[in-house]
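Before any comments, here is the structure.
Missing here: one protein chain of the complex. Every other protein chain is in place.
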C-alpha cells in the first residue's frame, strides 16, 4: 500500500537527525529550525505552471535529502514515521 | 441529490481517522493538524488559468485521499458528514 | 428594478439555512463559518484576465448554491434579503 | 471644474443611503460595512494590464451604483460630497 | 538643479490644502487621510512591465493633482516643500 | 577591490545628508524616514523578468541619487561607509 502525493509534494521517510552520519554531516541540536535527513519514497507530478503543464520535481525516489523539520505533515504508515512536504521545503540532495 | 463543486473544489466523504486501517496507516491522535482520510464523491472543473482554460483536478470520484483536518467547509448531506475543500488541501491519494 | 453586479460578483437570494431540506442537506448550526443556501438572481460579466478578456462566471441565474455565510455584502431589496458576493465565495451548486 | 481620476478610479456623488428608494432598495442601518448608493460623475482610463493596455472601467458617467462605505477617499467639490474609489470597490450597477 | 524620479515616481510641489480653491474644491480638515493638492514638476519613465517595456505615467509636468497626504517622501528643494510619490498614490487630475 | 552586486542591487557611497547642498536640497532632520544622498559606485545586472531576461538598472556608476535611509544593508569598505540596496529603494537621480 502506497501514497501518491499531489502537486509538487514528496513523501519522505525520516532518518535519525541526531547521529553523526558516516558522510560527516552533523545537524546541530540547538538550532531553532534544524534540518532533518530523509529518504524520498514517493514524488508527486510537479507544480502546475500557468501554461497548464507541470514542472517535474527535482528529486526522485531513493534520493537522500535535507529538509526543514517543521514543514509538511507527519504521518505513520506501517510503523514508519513519514512526512509529506512540498518540493520547496527540501534544501538539498545529499550525494556521495 | 448531489453537489457540483466550483473551481478546483472537491467534495469528500470523511472516513474514521482514528482506527488503524487495513493498509497500515496510523494517523497520530496528538498531531496539531492531523490529516484525515476520505473518499472523493464530487470534483469541480479545476482552477482557472490566466489563459482562460481550467486545469483538470488531480483526483477523480472514488479516489481515497489524505487531507488536512481544518481545511475546507464541513456539511451534512443525507446523514453523512462531508467536506468541501480545494485540491491544494489534498496531500496524497492512497492506493493499493 | 434590478442589480447588475460587476466583475465576478453574483447576487444571491438567501434561503433559510436552518431547516432540513427536501434533498436532505443539513447545515449544522454550531459551525463557526457554516455555509448557507441561496438562489442566484444576477451574475456579473466575470473576472478580468490579464489578456483583457473576462472568464464567464460558473453559475447562472436560477442556480441553487452553497456559500460561506460571512463573505460578501448583505442588502435588502423590495423586502428580500439578498447578498452580493464573488464567485470564489460560492462552494458548490446544488442539483437534483 | 472637474476631476479626471487616474487608473481604474471612479468619482461618485454619494446619494442618501438612509431612505428607502423608489425602487425598493433598503440599505440596513446596522450593517458593519453597509453599502452606499451613488451616481458616477467621472471615470478613469482603466486598470493597466501587463500587456501595457488598459481595460475599460465597467461603469460610465451617469450610472447609479452600490459601493462600500469605507472604501476610497472623501472630498467636497462645489459644496457636494463626492468620493474617489477604485472600480473594484463598486459592487453593482442599479438599473430600472 | 532638478530631480529625475525613477520608475513610476512623480515629483510634486504641494499646494496649500486648507483654503477653498477658486474652482470650489474643499479638502475637509477632519479627514483621517485627507487628500492634498499639488503641481507635478517631474515625472519618472514609468512602471516596468514584465515585457521589459515601461508604461508611461498618466500625468505630465504642469498637471495639478490630488494625492494622499501620507504617501511618498517629503523633501525640501531650494526652499520649496516637494514630495516624491508613486503614480498609484495620485487620485485624480484637476482640470478646468 | 570591489563589490559586484547581484540582481537589481546598487552599491552607493553615502554623502552627508545634514548639510544644505550647493544645489539647494535640504533634507529635513525631523522626518521619520528622511531620504539620503549618495553616489552610485556599482550596479547589478538588473531584475530578472519572467522571460528569463534582465531589465537594466536605471542608474549608472557616478550618478548622484536620493534613497531611503533605512533600506538596504550598511557596510564599511576601505574606510568608507557604503550601502547595498535595491533599485526600488532609489527615489530619484539628482542632476544639474
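Per-chain numbering from 1; labels A, B, C, D, E and F assigned in written order.
Convention: contacts are C-beta pairs under 8 Å (C-beta built on N, C-alpha and C of every residue); 3 or more make two chains touch, one makes a residue touch a chain.
Here the structure is a predicted model, which is why all the values come from computation and not from measurement.
J.: If the hidden chain were put back, which residues of chain A would touch it?
T.: Chain A touches the missing chain through residues 23-28, 31, 33, 35, 47, 49-51, 53, 55, 58-59, 66, 68, 87-88, 90-96.
J.: Could you list which residues of chain F touch the chain missing from the display?
T.: 1-7, 9, 11, 42, 44-45, 48, 50-52, 73-79, 84
Note that only the chains that are shown with their structure count from here on.
J.: Could you grab the centroid distance between chain B and chain F? Build each centroid from C-alpha atoms only and quote it in angstrom.
T.: The separation of the two C-alpha centroids amounts to 51 Å.
J.: If you average the CA atoms of chain A and of chain F, how far apart do the two points sit, in angstrom?
T.: 41
J.: Pull out every residue in chain F that's touching 2 or more other chains.
T.: As it turns out, chain F has no residue touching two or more other chains.
J.: In graph terms, nodes being chains and edges touches, is this line, ring, star, complete or other?
T.: line
J.: Identify every two-chain combination in which the chains touch.
T.: Applying the touch criterion to every chain pair yields A-B, B-C, C-D, D-E, E-F.
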